[in-house]
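Down below is the structure, laid out as structure tokens.
Removed from the display is one protein chain of the complex; every other protein chain stays in position.
Labels run A and B following the written order; every chain starts at residue 1.
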Amino acid sequence: MEHVVRNAWYVLGWTAEIGTGPFARRVLDEPVVAFRRRDGRLAALLDRCAHRLVPLSLGSVVDDTLQCGYHGLRYDDTGACVHVPGQANIPPAARVRSFPVTERYGAAWIWMGDPEQADPGLIPAIERYGAPGWTVIWGAPQHHRSHYLNIVENLQDPAHTTYVHPGTIGNPASSDIAPVIEESEGHIVTYRWTLDAEPPPIDRKNANFSGLADRCQYYHFFPPCTSRVDVVTMQAGQEHTEANMDRGLRAFSYKFLTPETDTATHFFWLHVRNFGVGDQELDERLMRDMGRTFEEDNVIVSAMQREQDATGVRQLAWLRIDAGPSRARRMIEKMAAADAAAAPATSTAS
Amino acid sequence: MEHVVRNAWYVLGWTAEIGTGPFARRVLDEPVVAFRRRDGRLAALLDRCAHRLVPLSLGSVVDDTLQCGYHGLRYDDTGACVHVPGQANIPPAARVRSFPVTERYGAAWIWMGDPEQADPGLIPAIERYGAPGWTVIWGAPQHHRSHYLNIVENLQDPAHTTYVHPGTIGNPASSDIAPVIEESEGHIVTYRWTLDAEPPPIDRKNANFSGLADRCQYYHFFPPCTSRVDVVTMQAGQEHTEANMDRGLRAFSYKFLTPETDTATHFFWLHVRNFGVGDQELDERLMRDMGRTFEEDNVIVSAMQREQDATGVRQLAWLRIDAGPSRARRMIEKMAAADAAAAPATSTAS
Partner (left out) sequence: MEHVVRNAWYVLGWTAEIGTGPFARRVLDEPVVAFRRRDGRLAALLDRCAHRLVPLSLGSVVDDTLQCGYHGLRYDDTGACVHVPGQANIPPAARVRSFPVTERYGAAWIWMGDPEQADPGLIPAIERYGAPGWTVIWGAPQHHRSHYLNIVENLQDPAHTTYVHPGTIGNPASSDIAPVIEESEGHIVTYRWTLDAEPPPIDRKNANFSGLADRCQYYHFFPPCTSRVDVVTMQAGQEHTEANMDRGLRAFSYKFLTPETDTATHFFWLHVRNFGVGDQELDERLMRDMGRTFEEDNVIVSAMQREQDATGVRQLAWLRIDAGPSRARRMIEKMAAADAAAAPATSTAS
């Protein structure tokens, strides 16, 4: 895969997706299968039996092992084969790769690179997760048919919302305000404040603003795979202190990108907010509206990918609004180059 | 693309297909988008934004410009970008190709080659279009999964109708009469008269012949893309003068081929006739029956294309009935070679 960072945590799936049986998903162009042991811990293996290459996800979970659905070979959480029906000895080749996997924030996180470096402390922190007065929703996983860097650029790009999402988060009033960009080690943020403006339709639904609003959007990016958009819509005319922002409508909208192939990406989103806590109808509306919003992005980035594939070109003209997206992209390309230099790709067969 | 003539007018679509929004169709393996300005005139651009390559057809028409659905860049009818949100200057690279396009005969015609040569006078004339006593129907556009030259050959080939269209225009009586072929500069015609024969089923439906009929079919071809079949079914025993032919059932059946890729072709057909004028039921029947007839051809040419692709061979044995089709093919191949020599293909990315 191109421009991919193997030494990083990626969302393999939501906890709620993973039941009692094997759970399969392709990550960084490798087939992965996860299964849960009796003590509740997850294990993740290469989804390909070391015997005849049948996906282990067609098998079943037996006594804390994953049993192949073809001949019953059983693999433990380290990928070692621990049982071969019909023979006592285990051939040395009967082993599959295992991947560090851990659960946090309602998600299973997988590390596709060097297991030695798989520090759970590197899992991105989620703001206000579990704090009183805040609530969380996990969006239905989406499948975007585009290289993840196109999606990274989209996520660092406030300028597109006016055109791609006119019915929800887009706001015509914001289209001429240039964003501010700040970069530091492993972090980039693009933000802009819109002052004394009509709140966008979606905020109008969620709160009763008496008049105009100040609104900010902070597009944080933590390379290679985590986007956090902080959105505040607050009564216009107040000072922009943390306390005043918390009295407005405030949300932290996370997206976690998990590259599937060079032209497809698993798109996970999760939303933490301080309004309508316990309001199930609002939960459902946000699930639907935000899901639809991100599918609008999917239409754009998928069409873009098709044209990039057809032409072999990524971009032709450069605009001012490209500054943030380009910085994020360069930051990741640099990380990916260092990652590739440090850990050469392993064979996909083993 | 192979054997394609860029300096020619092609039907991009029927006028009735093009509404108020952008209209997209692939022509000569390039993505094209058309839009209508407030004065009613059409514009046609490459369907690929000069910024991030997103298809412009995902955007919208705003003030006589086409606005990209991603970041709101606006292009005028010349392909020049005239507005970039968030900045005053327009980068020189922000420009897409535009194509000459004009409307006539209820169709939008596009010129994919050198714009300097796009003389509207070269649009094929349609016989009796708008003349009193004649009426026109426009068939639903079809998509034939074959290189257009296979379809050209089919259209210059009276011999196939007996076998491909037994239920409509085919006539067993005609199958042993060799056609006459005449060729001149930019025109080829294959024709045959069938004398004192039973009229085919479709004519029996459209008129009350008391007995036998004389029937002629002229298969005109105007390379590279226009076929006109003149069909007369007249009472047997009369002299074949123009006046007598007009007293029979007479129709001019046009097909306009628009190559989409090397293995697919947009197939437009249009039918001018002097019988049943104002008869809406007949219009509907012809729409249905002729559409079905050409889909019968589609089945054949698409299957032929698959076998040609599988074998790398176009034809194995040569028959007498191939004379007309082969001449049309050679005529076009010669045109295509001259066209390619005069105007080297432009990059597909710009």
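Miscellaneous remarks
One rule holds for everything that comes next: a contact is a pair of C-beta atoms (placed from the backbone, for glycine too) under 8 Å apart; a residue touches a chain by one contact, two chains touch by 3 or more.
Just so you know, these numbers come straight off a predicted model, no measurement behind them.
Remark: the omitted chain is touched by one listed residue; of B:Ala16, B:Ala88, B:Leu319 or B:Ala341 this is B:Leu319. Note that of A:Pro85, A:Gly130 or A:Gly167, the residue touching the chain absent from this view is A:Pro85. Within the set A:Met1, A:Val54, A:Ala80 or A:Ala340, the residue that contacts the chain not displayed is A:Val54. Only one of B:His83, B:Arg145 or B:His160 touches the absent chain when the whole complex is considered: B:His160.
As for the chain not pictured, it touches chain B at residues 157, 159-160, 162-164, 175-178, 299-300, 303-304, 307-308, 310-321. With the whole complex as reference, residues 31, 48, 50-55, 58-59, 67-72, 81, 84-87, 91, 93-94, 348-350 of chain A touch the missing chain.
The rule we apply is simple: only the chains that are shown with their structure count from here on.
For the pair chain A and chain B, the distance between mean C-alpha positions equals 48 Å.
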